[in-house]
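Of the protein chains in this complex, one is absent; all others appear in place.
Here is chain A:
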Amino acid sequence: FKDDLSTSPQLFTPMSPYDVDLPIQTTEDVLFGSQFNQPKELPTDFSSVDLSFLPDITQDNKEQNLSEDGHEMQRELDGSTSRNEDSSIFMDESSLSYPDATQPSPEGPGVCPPLTPMTPMTPVTPASESSGIVPQLQNIVSTVNLACKLDLKNIALHARNAEYNPKRFAAVIMRIREPRTTALIFSSGKMVCTGAKSEEQSRLAARKYARVVQKLGFPAKFLDFKIQNMVGSCDVRFPIRLEGLVLTHQQFSSYEPELFPGLIYRMVKPRIVLLIFVSGKVVLTGAKERSEIYEAFENIYPILKGFKKAS
């Protein structure tokens, strides 16, 4: 969580959750994921970038890239040592996401665990009251399968902004500036992309990484792009009595000031973990979809209002 908490969230302009940012063609992408020889219709922001690349590339294309990047490789090797500290943070992030990915989840998104009359649940908000605050997404972690074995040493030597330290971690850590993201590329061809602020940006970044790998001569594809984790944060603008919250919501909350200054609230439906702080800042994580973050915040907001500190 180190990275997420340190990025200062911008001013929260109240905007509707169903903004233009969310392109409707995400479902289309899922359908066409495996056969990506069709050019994509992208939102206007990204139209300048051509991502309609085919599975097989020509030989002279590959050679061109090698000659360009050949003199860069020495610099990259020197630059990699200073980045070693950063890589550990991303390792933590990926380890945060991987348990979610590998656990066989019997439930699809939005399906709640078997409800009995005794299932403890966070009380539901009546539809009339809405908080008017929208959580901002801070980080999206996604995975994609490039479906070909990769030679990591080769990639690290020829790609810009790549670091590879096999003794430390068995993947190439590559970064691009736009969208500002980091990718962990494994020799099996699987890739983890972290740091994007929206689903479309994450997908776009993953495609850019795939293109880099492809330009280095590997027959990269773009299979099974899946968002594994989404982190959002917001501010309720009033201080919160965490002691009161932990007393009433004991089954969901864990508040140990010796271990962590925030209260860890594990919401059952949707399955989201919220970190609630005395200042009124709330971090929501563990979501696979944007709607889960919004729903979780709408659920917790009236509860937090009940524990506002009397100033």
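Everything that follows uses one rule, which is that a contact is a pair of C-beta atoms (placed from the backbone, for glycine too) under 8 Å apart; a residue touches a chain by one contact, two chains touch by 3 or more; residues count from 1.
What we mean here is this: contacts and distances are computed from a predicted model.
The chain not displayed here is annotated in its UniProt record as "Transcription initiation factor IIB", chosen from "Proteasome subunit alpha type", "A-type voltage-gated potassium channel KCND3", "Guanine nucleotide-binding protein G(I)/G(S)/G(T) subunit beta-3-like" or "Transcription initiation factor IIB". Residue positions on chain A in contact with the hidden chain: 239, 243, 246-247, 250, 254-259, 261, 277-279, 309, in rising order.
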